[in-house]
Structure formats: C-alpha cells, structure tokens
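For reference, the structure is listed below as structure tokens.
Omission of a single protein chain aside, the complex is shown with its protein chains in their original locations.
Letters A, B and C mark the chains in the order given here, with residues in each chain numbered from 1 onward.
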Amino acid sequence: MGQFFNNLLQDINAFLWGLAGYSSQEITTLAEDSWIGYLLAAIIQAALLLHVLAAGTVLFTWAERKVCGRIQDRLGPTRVGGKFGWLQSIADGIKLLCKEDLIPDEADSLLFRIAPYLSISASFAALIVLPFSDGWVAQQLNIGAFFILAIMGLEVFGVILAGYASGSKWSLYGAMREAAQVISYEIPLAMCVVVPVLLVGSMNLGTIANYQAGWFTNWLIFHDPFAFATFWIYFTCGIASVNRAPFDLAEAESELVAGFHTEYSGMRWSLLFMAEYGSMFTVSGLGVLLFLGAWYGPLPIFNSWTSGTESWYLAQMANLVGCLNFVLKSSLLVIVMIWVRWTLPRLRIDQVMTMCLKYCVPLSLIGLSGVLLWQLLAIPSLNDLAPARSDLTEHWAEKSSSPFVKDSQEKVDLFDGRNTQ
Amino acid sequence: MNFSEISDTLITHFGDLVLLHKAEVGDSWVEIPKDKLLEVGRFLKENPQLQLTYLNSVTAVDYLQTDPKKLKRTSWEPHIKVVYHLSSLFLKHTFVIKVTLPRWSDEEQNRLPSLPSVSSLWSTADWQEREVFDLYGVEFTGHPDMRRILCPDDWAGHPLRKDYTPPQEYEGIRCH
Amino acid sequence: MLDPTLINNKNIEYDAQTNEMLINMGPQHPSTHGVLRLIIRTDGEIVSEIQPHIGYLHRCAEKIGEHLSARQWIPYTDRMDYLAAMNMNLGWSLTVEKLLDHQVSKKLQHLRLMICELGRIASHLVGMGAYGLDLGTASPFFYAIREREKILDLFEKACGARLTFSYITPGGVMADIPEGWIDECKAFLDYFEPIIKQYHTLLTTNAIFLKRTCNLGILSKEKAIDYGCSGAVLRGSGIDYDLRRDGDPFYTEMYDGYDFEVIVEKEGDYPKDYPYPDVPREAQLGDCWHRFYVRMLEVIQSIKLIRQSFEKYQSIPEPIEKPLKLQQKLPKGEIYLETEAPRGQMGFGLFSEGDPIPWKVRARSSCFCNLSVLPELCRGVYLADIPSIVGSLDIMMGEIDR
Partner (left out) sequence: MNSLLIASVDWHSFFFLLFGLLACGFATGIILSNDIVRMAVYLVGTLGAVAGLFFLAGAHFVGAVQLMVYVGGTVVLLLFGVMLTSQ
C-alpha cells in the first residue's frame, strides 16, 4: 500500500511539474519507500476500517432489531428512513450523541472515561489484520490468527475497567463475571483456532484463506468430522467471548440491571456497544476465514480472474466479489448470533464456566487431536475431492502486480518503513 | 368438620376460657383470651381431628365510633379485635378465632397493646403480624422481626385505626 | 449505592465484613416485577441472606374501603392484581353476596366463570412471558402478550375496558356480553389451544430453561402450608388443593357440573388428558420448574372450563339479572371468603356494622404470603437464581402492597 501511494504521488508530482514545463529529470521526486506514502496509506486504511466498524454497528443494530422483531412476531423499526426503518440506527446514534454524559460521583472518573475507548480500540485493532479479500488487508501479519486472538483478549479490559470504575456494585458484578468468562473462553477459542492453523501450516490468515480456494469442499470445515465439530465449538466460544446471549452474563439485564454499562450513558455507552458489535463481526470474520472458505464462494466462478497472469483490474474485480462474499458470510454468522440471542434463555454464571471448562475445553482438545490424527494417518478428506489450485496457495503478495507499483516483490512493513528480507 | 364441631372440641378441651359467638349472618367465631392464644393455637394446629395448619389471614378490626351521631346506637366500648382465619387443607374446614385487646395498653395512649405472636406456629404470621402492627398498632411479643412492612419505617401513626389522621406532608412531600 | 438510613442496623454491620457485599435490588430493577426491593447479602455470587422490602405501591385500599359502599369499592379491587382484575372483582362480589346471602342466577354464574377463566389464562400468560424475561429471553413475552391482547379484546367487547374492568359487581355483572361474543371467544380458543405447544418448546422443555429452573428454590409441602402459600406455588409443591374444588360452597357452586382437574403432581407425573411434555429427570417436586409447569397446565384446564361454559350459558334463555344497588344496605355481621385467583387464594373480608359502608374491609393477598417465603428459598443460591425464584412465585406488587 505504501509503495502504491508513493508511486502514485510520484506520478502526480511528475505530472504537475510536467504541466509547469519541467522535464522529469529536473524535479525531485519522493523515494519509493518514503514515509509519506506509508502515512497516507495508514490514514486511508484506518479511515476505511473505522467505517467498517461504524457502518457495521449501524447495520448490525438495524439487523438485530429487524431479526428480533421478526422472531417476536412484530415488525421492528418501520418508520425512520423509509420503508424498512433502515435509518433507525442513525437516529439512535444522533439521540445518543445528544444525551447527557453522566459520570457518577462514586466513579473513578479517569478510568470511567477511558474504559470505552480501550474497548473500542481493541475491537478496532483486531480489524487491522482481518483480510477482507485477497490482499485487501490493512496490515498483513504472518501471525494474523494469533494477533486477532491476542487483541480480542484486550477488549475485556475496557469492560472490566468500565465495571470497576462505575462505582456501582452491579457494574462490579458484571466486570467480575466478564473477566472470569472471557479469560476462560480464550482457551478453547485458541484451541479451535489452532486446528485450521495446523491443517494449513501457517498463521497467516491470507494463506489459510487461499488454501480454501476452489469448490466449497475445500473449506476447512469440511476437512473431516473433527474440523466440522471444531467450527461449532469455535462459534460457541466466540459467542461467549464477545458476551452475546446466552452467555451475556456481564450485562444480564434481569440480574445485574445492565451489568458493566449500568452507569454509562450517551456516547460512552454507544462506544461500548460499538465495541461489542465490532468484535461480533471480528469473531464471525475469523470463523469465516478459518473454516468457511474466507472470501471464496462455494463455486469457483471468479477464481481464474485472480490468477497473476490475468489483468490487475480483473483481479481487483474478483477481489471485490470476494470481499462481498466474505462480508456476506460474516454477516450471516452475526445474524445467527442474533437469532440465538432472541431464542434462548441466559445461562447462569456457574453454568457458563462449567460449560467452558467441562465441555468446551475437552471437546476442543478432542477436536484438535482428532484433526491431528486425521492428518497423521493420512485419512482421505473431503478437501481432496477438488484440489486447491496450486498457484493460489503460493504467497499471495506475489500474485498480482499493479500497473502503479513498479516493483512489488519485496515485502514491506508499516512500522518498518524499509525493506526486509 | 363444621364450625360447631370444631368449637365444641375446643370448648371441651379448654372449658370456659373460650367464648363462642354464633353469628346469624356471616362467620361465627370463637373468642380467646390473649394469654391463652398460643396454647389454643397449638391445639388447633396439632390436634389430629382439626389440623388447622394453614393460617389464611391475620387481621385486626378497630372498634372506635368516631361519628358522634352514631355513638348513641353503638353498643360496644372502644377496643381492637385481632382476627385469625384458619383452615385445614386436608380436612377442608375453616375456623375463625378472635382476640380482644384494648386500643391502648395505658391511660396516656402512648403504649400499643400487645399479644403473643403466633409466628412460631404458622410462619406466614411473620409478615401478616407485621402488617397488623404497621396498620393497626398491635404489638406482637415474641415476633422475630417486629417492624413496619407496608409503610416506611419512620411513618407516624397506624393508618387503619379509626382515629388516624393522615399527615399533611411526609419528608417534605405533600401528601394530599 | 445503598442509602444507609434506609436499612436497619443489622445489615450495616454485615456490610463491614470483608468478603460479603450488601446489594440493593430494586425497587427500580428489571426483574423485580414492579417495585419490590430486595436487600441481598452476598458472598461473591452466592446469596447468603435476602430481605424483601415491600410497600412502595401501598395505596391504603383497605382504608378507602371504609369510606365507600361495597359496590363502589369494586374499582379498587381492579387495581390490586391488575393483570387478573376480573378475578379480583369476583372475589369481592362473592364476599358481598355471601354476606347478603344473595345467590345469583345460574346463567350469571356460567358467565362469571367464563370471564374469570379467561382472566386466569391472561394472567398466566403474563406470568409465563415475564418468567422468560427473568431468565433472559424476551421472545416468549411477546408471544404471550400477543395472545393476551386477544383476550383483552374480548374483555373490551364485554365491558369497554382493557385493564381495570370493574365488570363483575355484587349481584351481577355490569352488562351482559354482546351478541356474537361467544363465537369470537370460541374462535380465540381454537386459535390459542394449539399455540400452547410453542410455549412448551420455547420454555418448558428448553435445555437452558431446565438448567435454570430445575432443582432450584425447592419449597417443601410443609413449608408451603406453613407460609400460607397458595395457588400454583402450593400446587407446585404437590399439595392437591384448589379452592375451585375445595373452597367455600358459596364459591364452588359456580363450578358445579364442570369437569376439570386440579393440576398437581401425582406419582411423579401430571394428568395426561393432553399431550404435555414429560417431567424432566432433573426436576424436583416444589422447584421453580414445577411452579411454572403447574401454571402452564392450568391454562389448558381453563380452556376446558370455558368450552364447557359456552353451552351451559347458552342453554339458559332468560336474561341475566341486574346487579345490586350502589348503596346496598349490609346486614350486621362479618364474612371472610377466599377465591382461587390466578396467583393464589385471594381472600376478602367484610366486617359490617349495618351500614351500606363496611366497617372494615380486609384483602388477604395471595402474593403477600407467597412472597414471604422468598427469604427461605433464596438462601445459598446464586445471584442469578433470584430472578428465577421471584419469577416462579409470579408476584404482583399491586396485590402485595394493596
């Protein structure tokens, strides 16, 4: 990205100086790896991802209302913004912005203020390594899967601090439950993430995704029965780790009023809320990347376009379709979460912990060892039916070349700013 | 068993201590001296023929005629009657006992009348006696937690007494 | 934070202990069914003591009753259990009628039964839906309200009101039901009866629901009687007692000639005249699940009763009689009558000195006694179990505080 912008700037620069009558030899252009390009790229990426978070929240809130309305035999929002009430979330956002920002006397005001930001930054940071399509990722890390897990564990901080700093006993209960719950559920969640990592042999989310190119039988969920079961354990633990019903113990409204965000109002509350929806999307997205074929559709229609030999524009079109594919699949998982929430009663805290430690951890371990044995004994798998295209399993950064990027063979890091080996 | 059979059993056991009131209209009842209440209560509850294990209601009636016009026609002196409605879920009969109390236990009218609590016999009496204490100002001795229940703890007076006048304001809030 | 002036010294002392916490649930709390306030002493998530505080809705209905004639007090009974106002009206009307020894006509009795059983269904629907809310699932509540609205439509057609009906009055009802009402009611029952299966799927047999309600808050038979529990709480503990069958003859006469069963567990099972789900293995007699289940099954018995009442009502051609006068003179005497309201035995007492205005009025609230057992049930449970237990008692603050 950085190089892309630098090259672009260079071209624009040359073009402007050219207009003024200078020849290209006379002007000073930016170096290819100048930091300005990286800064621009970072700003654009951050802005885009922020919009993913914000727009995602708006859409998922609306979807939640509509889905829950339909589940409950009513219509949900119908008025704001025309037919389907699709502007309802915006109207609510404006209402929240206009609300009085209350800080209780008993609260630790510094921590009370920063807690929502901690939550939302963690939720946002997880999106950095989440690829939306082949190469459409803000920062491509070799350990993407691990990084997302690590970052998602940080979101709990905001919640704990919010609960602790509120100076309310109900909030403290919420925070304590959240801490216990999230820490416990990280273990089976990580175990489940290890399964596709083992199968592919990489923690790079792009590599894992490209491994599943082709027909839907190539999706890792269909690798073997253990992987299939592991996905559902992953999804269950994912719901638990983002605090959605039936595991929403931290904000259990019938017991703890509203749990950790009892004392929050207005924008601060909506930041906590956005963080929740952001991590819902992240967990679903990670699930899609790891198990459900990432941005590849069930049928290999656009795959030939992404091949490096085809044109760059065609590859980007295929990427756009892939991005839609990915967002669609992730949103479906989010809607399943919504569906579960409005159907099931809530578990009790001890039952949630029992479920994690007595069922999820052993089951995920069984799944892990099962997949290991499956690989070790070389038992035929559904994935072998339609072999993945070998060129897609190659490193993805080397595939397509932009007409603007003159030399894209070197891997570059944002923080690094210089070429690495 | 019907009412007269139960009251006969009671009279044969306790003799003159219990007073039978046969009403022409409505419920009849048996009147019990207040110091014998626990004893009679235990008998009613534990006697295998009676088995009045279920205490439906504890309430009190304040007999004080505040209307001077009707005062002439009133035959009774001012007093409070505490009424216990009992029933047996297995033998399917009901029974009413009453205890008469003075309205105040001293001349200056600042000490509430008291009688023994039956909450040791029927746990439901715990709250119901608190309610009677709250609304009628009858103290129950031996009750585990004699506090007001419906009105706030610092409420003055006992609202269901006939001479009760509601306060103009409570904690700065106008009452009416 | 708790206001220290509002709690007694006993609790403050406990609050100073290091690993115990004193928390205040209510009166504004989502799952206390109105304005119940619970002061809870907890050790972590475990509740060590719970102390209910009531009276936030106290309106001195009994005092008001001493200034109104018997019929004028009917609207105040509406406001006791406002989810089953018809049954409250019935209780007071019957009390007044019994004092006057005024037996209403058979046709009126059928009509009252029909209306009151509908009221029971409507009340149990809210009890069921709100229990779902207590356990963290909102959807059953909406389903329940959807059905309840249809019942309220029927009530509105009969008396014009949707919540506080004042329909049944001493000596009669406000007005006879309009033409075609029975057909609409039949249509509603035909629609409603198959839907009950959905509730069983949504709640009664749901695995999480079972985990949250079974073997929790067990109320033994002895305790249930000792605490004066009634209604579904009593029968959920396995005591075969229903005032509709075992009550005062003046009341049970209404149910003469009707075929219905008192819902109570017999030998580990419930009556099997309808495809009910089985009692799960985890459930213990007297736990939250049984109380909930008894309520669900009573709905079906009520449907049975209403269906029978249609024919009986229509078989009597002559019109129903007019109610008693507004200032009906009451004889000197006293009466106490309990009826089986949806939430338990609602008792009304009428102490008369011979005026049209009663000397004293007594309303014995079933929920008042049912709630008094809460400290007993909530010892050593989890904090999250308090809503399950309170919800299974199905309390109504308007009735408790009167």
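In this section, a residue touches a chain if its C-beta (ideal position, glycine included) is under 8 Å from a C-beta of that chain, and two chains touch if they have at least 3 such contacts.
This one's a predicted model, so the numbers in the text were calculated from it and none came from an experiment.
Chemist: Of the residues listed, A:V80, A:A180 or A:I335, which one is in contact with the missing chain?
Modeler: A:A180
Chemist: Would you indicate which residue among A:L59, A:I143 or A:L314 is in contact with the undisplayed chain?
Modeler: In the full complex, the listed residue that touches the missing chain is A:I143.
Chemist: If the hidden chain were put back, which residues of subunit A would touch it?
Modeler: The list for subunit A reads 28, 30-31, 34-36, 38, 108, 110-111, 114, 141-143, 146-147, 149-151, 153-154, 156-157, 160-161, 164-165, 172, 175-176, 179-180, 182-183, 186, 413, 415-418, 420.
Convention: only the chains that are shown with their structure count from here on.
Chemist: As a test of understanding: of all chains, whose mean C-alpha position lies farthest from that of subunit B?
Modeler: When every chain centre is compared against subunit B, the largest gap points to A.
Chemist: Compute per-chain Cα centres, compare each with the mean of all protein Cα atoms, and return the closest chain.
Modeler: Central chain is C.
Chemist: State, to the nearest whole Å, the distance from the C-alpha centre of subunit B to the C-alpha centre of subunit C.
Modeler: Each chain reduced to its C-alpha mean, subunit B and subunit C end up 26 Å apart.
Chemist: Could you tell me the distance, in whole angstrom, between the mean C-alpha positions of subunit A and subunit B?
Modeler: From the centre of subunit A to the centre of subunit B is 68 Å.
Chemist: Touching at least two other chains at once: which residues of subunit B meet that condition?
Modeler: As it turns out, subunit B has no residue touching two or more other chains.
Chemist: Taking each residue of subunit A in turn, which ones touch at least two of the other chains?
Modeler: Touching at least two other chains: none.
Chemist: Under the stated contact criterion, what part of subunit C meets subunit B in this complex?
Modeler: 6, 8, 54-55, 58, 60, 62-63, 98-99, 101, 223, 225-228, 239, 241, 246, 248, 331-336, 338, 345, 347, 349-352, 359-360, 362, 364, 368-369, 372, 401-402
Chemist: Going by the contact rule set out above, which residues of subunit C touch subunit A in the complex?
Modeler: 1, 21, 23, 29-31, 45, 132-139, 142-143, 146, 202-203, 206, 208-209, 211-212, 382-387
Chemist: Touching residues of subunit B toward subunit C in the complex: what are they?
Modeler: So the residues of subunit B touching subunit C come out as 23-27, 53-57, 59, 61-62, 83, 85, 89, 92, 94, 96, 122-124, 126-128, 131, 135, 147-153, 159-160.
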